[in-house]
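First comes the structure, then the notes that go with it.
In this view, the complex is presented without one of its protein chains, the others remaining in place.
And now, chain A:
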Amino acid sequence: MSCQFLLLLLLSVGVSAVEVQRPRGVPLSKRQFYEEGKPFTCLDGSRTIPFDRVNDDYCDCQDGSDEPGTAACPNGSFHCTNAGFRPTFIPSSRINDGICDCCDTTDEYNSGATCQNTCRELGRKERESLQKMAEIAKEGFLLKQQLIHEANRGLEDKKAKLGDVQGSKKDLEAKVEALRTVKEAAEQPEREAKERHLKAWEDQKALIQKEKESARMAEVFLELDDDADGFVSVPELLSHSELDPDADGSFTEAEAQGLLGGVDKVDTAAFESIWSNVKEKYMSEVRHYTSFFFLINSKFHVKFILFNFGFGICFRNLEKEISFDFGPSSEFAYLYSQCYELTTSEYIYRLCPFNRVTQKPKFGGSETNLGSWGKWAGPEDSIYSVMKYEHGTGCWQGPSRSTTVKLTCGKETVVTSTSEPSRCEYLMEFTCPAICQEPPNLEISSHEHQEL
């Protein structure tokens, strides 16, 4: 076992423990530039010096390449082989500064510092932690698959429910639309025109309805046409997963093309002909909230509004939930309407994903909003690794509070730490399986190593 372990170790760092002769601090990959006894040309080509000036503790090359093993050049770098761990470069200013930087101790060859070679230990620890992380990732990834499955089922349920609600909504739709029209009309600069429009309303109802429809179509077209090139294209459609014809959670390009009548993009005229494909399912980013608030603003039908309120809330909640970006496979959907707490010495922090983050003093006192759901804010290649909660309670002299939630892979869904790096800017560490990536198959690779 120990033999195998050593072998594995040597292979995993990719170099042989047998020291290849080369000047101190030079990586193997650059060995050929440093040929014993032959004049050395600075790696930037700026000048050539006798070989005995390489590592003679005087900086001759502008790029620092003549002193890879001393601290003489301000911009030099030193290569630690670190057999047993990972090879690395350190700034040459760390050579012989009395501080052990390379785990193989090679940076402190003349400072009197007593360094221990810790590479094996570090290597072992790293492998252990990698292995542990891989295990967590593996289990987490399995959990994630379940979560995706559940999420899709839940989504279907909710869509069905939404369908029901939409049915009952239909009866009211005309009135809603009509009211909206009235509202819009009422907001014409000439307020007095309101009365006239109300009288004319019954007669014009049909006409208005038709106009509304085409107005909505134009509006939807504009919303869909993200790049405003006058065409709605397949990629633009794909961002609206609710349009997925078979609602199977995967809205393919072919399906999108189908919706567009078999072409890649349509202009406004062509859009009219496919409008019926789109209009039932299309969900505007803004429309439904605003239409509800239109009602609230309308002063005419208070009773109707009150009646509609409960309906509106229910409708809105469902729609809102469905409209959230729960990740590429809805794997984060299970976090919705959940809350996770962390108690520190002073506060109880509460993260309610897709809703908000709060802080409450442990020993009494009111709750402070540290931000409401804003957006996914990870770097481009892993946008789902960071959540941003914004517009929390305002700070004295400062901005409103906000929280950045960093997600890491874990079996448990739990808030592991919170901090406030800057006043009113909170940072939360959150582990959950949904962020786990499929682990590379370690068993195979280690098997290969053993065979070798």
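We adopt the following convention: contacts are C-beta pairs under 8 Å (C-beta built on N, C-alpha and C of every residue); 3 or more make two chains touch, one makes a residue touch a chain; residues count from 1.
Throughout what follows, contacts and distances are computed from a predicted model.
The complex appears with one chain absent; UniProt names that chain "Glucosidase II alpha subunit" among the candidates "Phospholipid-transporting ATPase", "Prefoldin subunit 6", "Importin N-terminal domain-containing protein" or "Glucosidase II alpha subunit". The chain not shown here is touched by just one of A:Ser46, A:Ser129, A:Ser382 or A:Ser419, and that residue is A:Ser419.
For the options A:Ser29, A:Gln116, A:Ser276 or A:Ser345, the residue in contact with the chain missing from this view is A:Ser345. Set against the missing chain, the residues A:Arg22, A:Arg94, A:Lys144 or A:His240 yield one that touches it, A:Arg94.
On the side of chain A, the interface with the absent chain consists of residues 56-58, 71-72, 74, 91, 93-94, 97-99, 111, 344-346, 395-398, 419-425, using the contact rule stated above.
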